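For this depiction, one protein chain was excluded, whereas all remaining protein chains were kept in their positions.
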Amino acid sequence: MSETTPEAVDERLKSEPFFAKMMKRPELGAIAGVILVIIFFALTADSAMFSLSGVINFMTPAAQLGILAIGAALLMIGGEFDLSIGSMVAFAGLFFGVCVVTWGLPLIISIPLTFVFAACVGAVNGNIVIRSGLPSFIVTLAFLFILRGLSLVGLKMATGGSTQLRGVRDTIEGDWLAPFFSGDAFPGLFLWLADNGFVATFKSGAPKVPGIPVEILWFIAIALAATYILLRTPAGNWIFASGGDTTAASNSGVPVNRVKISLFMLTACCAALVAIITVMDAGSTDARRGFQKEFEAIIAAVIGGCLLTGGYGSAIGAFFGSIIFGMVVIGLTYTDFDQDWFQVFLGGMLLIAVLFNNAIRKRVTGER
Amino acid sequence: MSETTPEAVDERLKSEPFFAKMMKRPELGAIAGVILVIIFFALTADSAMFSLSGVINFMTPAAQLGILAIGAALLMIGGEFDLSIGSMVAFAGLFFGVCVVTWGLPLIISIPLTFVFAACVGAVNGNIVIRSGLPSFIVTLAFLFILRGLSLVGLKMATGGSTQLRGVRDTIEGDWLAPFFSGDAFPGLFLWLADNGFVATFKSGAPKVPGIPVEILWFIAIALAATYILLRTPAGNWIFASGGDTTAASNSGVPVNRVKISLFMLTACCAALVAIITVMDAGSTDARRGFQKEFEAIIAAVIGGCLLTGGYGSAIGAFFGSIIFGMVVIGLTYTDFDQDWFQVFLGGMLLIAVLFNNAIRKRVTGER
Amino acid sequence: MTDDSKFHHGDPTAHIHPVVEMKNIEKHFGNIIALAGVSFDVKPGECHCLLGDNGAGKSTFIKTMSGVHKPTKGEIFFEGKPMNFNTPRDAMEAGIATVFQDLAMIPLMSVTRNFFMGREPTKGKGLGKRFDTKFANEVCVEEMRKMGINLRGPDQAVGTLSGGERQTVAIARAVYFGAKILILDEPTSALGVRQTSNVLATIDKVRRQGIGVVFISHNVRHALAVGDRFTVLNRGKTLGTAVRGEITPEQLQDLMAGGQELASLEGSLGGTV
Amino acid sequence: MTDDSKFHHGDPTAHIHPVVEMKNIEKHFGNIIALAGVSFDVKPGECHCLLGDNGAGKSTFIKTMSGVHKPTKGEIFFEGKPMNFNTPRDAMEAGIATVFQDLAMIPLMSVTRNFFMGREPTKGKGLGKRFDTKFANEVCVEEMRKMGINLRGPDQAVGTLSGGERQTVAIARAVYFGAKILILDEPTSALGVRQTSNVLATIDKVRRQGIGVVFISHNVRHALAVGDRFTVLNRGKTLGTAVRGEITPEQLQDLMAGGQELASLEGSLGGTV
Partner (left out) sequence: QDIIVVAHGQANDPFWSVVKNGVEEAGRDTGVNVDYRSPETFDMVAMSQLIDAAVNQEPDGLIVSIPDADALGPSIERAVAAGIPVISINSGSDVSKGLGALLHVGQDEFDAGKAAGEKLASMGGTSAICVNQEVGNVALDLRCAGFAEGFGGASKVLPTTNDPTEIESKVAAALASDESIDTVMALGASTAGEPSVAAAKASGRDVKVASFDLSASFLQSVVAGDAAFAIDQQQFLQGYLSVNFLGLHAKYGLMPGGNVPSGPNLITADKAGQVVDLSAKGIR
């Protein structure tokens, strides 16, 4: 961001290699972790993992997590937590399912309605946090329970006793909006690629990868948009300021309350987006959707360099953090390790990835 | 703590009722929440809830949670988190179970060994956090997975494939140390009370309450000890200082690293204590023991007024926070509410309790 | 001790209406009484100094003026109309810029981002509307240079600046955005010789543009150098307001120390304060 | 401008060995060079003033002296022996007490707890050994009163104190615990008239007890009032050390402003700085 040209080189500055400059940015630190994890799996895992279908296979859960993680990262940078996003996925999924299946609304109405609904819940969260001055941890924790419980009650009412609401896929069949939120993008392209031998095919001749799952595109789009907002708009400055020091920000004229409430709404909308995508993909929703996703989202954001205390972090960091997390979770299945060790490896890999990333950053930037 | 007597009353001070002074203390704020919850259940729940056996019944889980919560509270006041305590309960439980059942060691050796072992794991946690400068959230999160995974692997090795280790109760039968860590204290007293009609009995004539479960005594003892340490010893001052501002504390000569590592060890030992008590009480241990307890411990500490950012809070607050949490969780089963609504009520009650406590405190102390 | 400087001094006459008028302001924090009825006003183009001992209530008072605290009792008039700022942003939008004693800076953010915090310059339109980083960096470096600080780069984090550099950022920011009233709470406390003289010169320049300045200081010389009127607080109450020329530096210093023991102190310091 | 005060001044002669001697200290933060080779020493019973423009590196320098930063290059001798403080606690235990520019206070903790942070007085023995609250409160209130601050109560949170009150806590604490060296980084910046004179008097008293004082200030008068030697930093380098009496206030001020443009500045300020 240093675009000014000082008249002369300041004698109080050492020259700094470009690489060191880059590593200082919180978003780029996480890249070291990604590279380490890739190297690890390249050595230990089945080669299928890094085939096109393998990559798409681990990117799909990473993308779903990542959409949540980016929302959570923005909120964390703004100095608050939202523990209710996992439950929000279930609750928004239920709402969306009811819109589509029970009420038979078309997607063009159901989807905006779901977002509005999620945003309202987010606004309630935010308002309680702001008005009461209680920590957001405890307020959104209450909503973690409340929304999860309401999802169960709602599902039972909507289905007459079951915990699973199904039939979404049949109902939305043929809706023109469906391809934006479910299935694979660019199927034609991949068919063509397969025909021309660029993509592996099954014996039947169908491409092994029918397209890029839409959530991956959403994930990338949201990461870019969030990065743009954080680094290039006044709103981004306000988010950093609100999280860095609420009093100082408010004293400097940042509308802290407005910023925080908007972030709560945004996070809830991210959860709603994940809900819509997964419900449409699975064709059903149940009471356990999104279980513990709030936790994973925070993990991904922290791996990506966000501070829990607020005021520092990046969306791109959360992007790579989600990929690290997704890769470790799925990757172990490709290796020969005994699966009983799964959690030990998950924990160990996470620790090594962040330690490595941290060590690299310190070495490169010369901090001690 | 204001024991000095200013020569004259300062005209810059309004006189303040005793009650208002009390409510300013973080520990006492939580009492308002406890009272509210009691009133709620007095109105809605079966009267059995507030019989002696009912009280003991909800105090038992509250005490088990509370032992963890007090450790977590001290650590939070010291500015760090430990997400691995839940897994530590399982892991220490496994270690203890193996000591007792597989190796056949007497309690006098097994119990200290378990504590030493837990403290070592805590020290590893703490050292990684301090040396790397990474947030404790991510480091202990890694240990959450690692310890949980190791418990599973260890259980399978110890039992030859099962995820449950049994037979602890038979092995420790008759060990003189057992009554300090399991069962009920003062059984004789209660028998006498029952015989004389002070305590309700079952139809069979056995007292409904055979004694006070030892965990409740441990809980109270630990709460008192922790409060004493926090408020009356240099170590307490160091804990507050380390959590309030690491740099300032270290610059003022507080051995911040030593304080934090000790706190990690203490928290792990609290988890080990809970593990020993529950394993001896249940007679078995499994891979899911303590699942999500880290989360509940943090909840209880936050209900009790601890700040997530560190430097503020109290052990007595965590004490009452655990009781609120335990009362709400168990209390709902004494009411007629449908289990489907359980989580909605849990969340709602938590929210109302903290909002109420907060509102009362603000009103009484005149903050705005 | 010089009791005048070569600055031009405003001549606020009685008929000019004050921009801000505060009447009988009280402020309690719980059982602590920080302000026990203070009245104060600022006229356009004057520099009104607020003086007083440590803990007298100066910062609390200017915080009620800039919307941070709501007064427990008392009235605030802005340009003649009763006014109730709910947030500092409201005050800011009305044209009041403040340098707080604690500076209100975010340590982790860069100098430029702190400088423009809450009032970011943008370029582009609609969705393409974005923070104009280039412009912001240029303004920031330039304004800091005017105050006598050569920044290494506008993207250094404020937390790593020296105390005086940080204070200068806060002052430069307030001066840049100050529209009708500029409030400076001990702005020169951490500043070097050069920087201090720049700030005092800036106050003078700003005042000449018709902006009202509220200046808090413990340094009698600084106050006398730029002040038109002097209000002294003591233990949450006003000791009175004096107009420039009607009061000697010695009297003022006497008042500032709370009117006690000054004789003895004065002696032991040999006029060095 | 008085160029002497009635304080007694120490007469540190060449044969007295310095308590702390720092040679060619360099300190880099990443690519930022904060100190580019500074040498400095303090002798017992003298007040050595460290002066310089904002951002010159004064705070960074005294932080290396008190164990907060490790120097990138250079040597530190404490009482003649090479010394490497790993933590501020080490430095403190060796007898160095510091008032940092940011005061190193915990806002949420009470005044007493901050005062004794890291060095709590205890009573009782063994397991009954506990923080002696009564004694601590009394000492704290008394030491603050000596500095000219009447606390409302020793259990008020430091975060709610006024800027000057807070600074006084830090100074009182350092003075109370300073054993061999007392380092004061702009201690009087937020202080009122009375409090400042108390602090200067305290420095004089402490020095007379044979303690070495390092005093950082931007105020030439304060420096001249108590200083025995004056070292001026500029952009991370020493401009030289002068002994009291060998330098005029004007020359010193000149040096402190970095030696530039002083003529013009001096004029515009009318000697008010």
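Labels for the chains are A, B, C and D, by order of writing; each one numbers its residues from 1.
The definition used in the following text is that a contact is a pair of C-beta atoms (placed from the backbone, for glycine too) under 8 Å apart; a residue touches a chain by one contact, two chains touch by 3 or more.
This structure is a prediction, so every number in the text was calculated from the model and none was measured.
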Touch criterion as defined above, residue of B:F137, B:F180, B:F342 or B:F356 at the omitted chain: B:F342
Among B:G33, B:P135, B:G244 or B:G283, residue touching the chain not depicted: B:G283
Listed residues B:T44, B:T163, B:T233 or B:N257, member touching the removed chain: B:T163
Missing-chain contacts mapped onto chain B: 46, 48-49, 51, 53-54, 57-58, 60-61, 64, 148, 151-152, 161-164, 166-169, 202-204, 206, 208, 278, 281-284, 286-289, 291-292, 329-330, 333-334, 336, 338-340, 342
Contact footprint on chain A, counting only the chain that is left out: 45-46, 48-49, 51, 53-54, 57-58, 60-61, 64, 148, 151-152, 156, 159-164, 166, 202-204, 206, 208, 278, 281-284, 286-293, 329-331, 333-335, 339-340, 342-343
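We take it that only the chains that are shown with their structure count from here on.
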CA centroid of chain B to CA centroid of chain C, Å: 49
Multi-chain contact sites of chain C, meaning residues that touch two or more partners: 29, 32, 102, 152
Residues within chain B bordering two or more other chains: 12-13
Chain contact graph, described as a line, ring, star, complete graph or other shape: complete
Sites on chain D touched by chain C in the complex: 2, 4-7, 29, 32, 52-60, 101-102, 148-149, 152, 156, 160-165, 168, 186, 189-197, 200-201, 218, 220-222, 224-225, 253, 256-258, 260-261, 265, 268-273
Complex interface listing, chain B residues touching chain A: 128, 132-135, 137-139, 141-150, 152-153, 156, 298-299, 302-303, 307-309, 340-348, 350-351, 354-355, 358-359
Chain D contact footprint on chain B (complex, rising order): 1-4, 6, 10, 12-13, 228, 231-234, 236-238, 240-241, 244-245, 247-255, 311-312
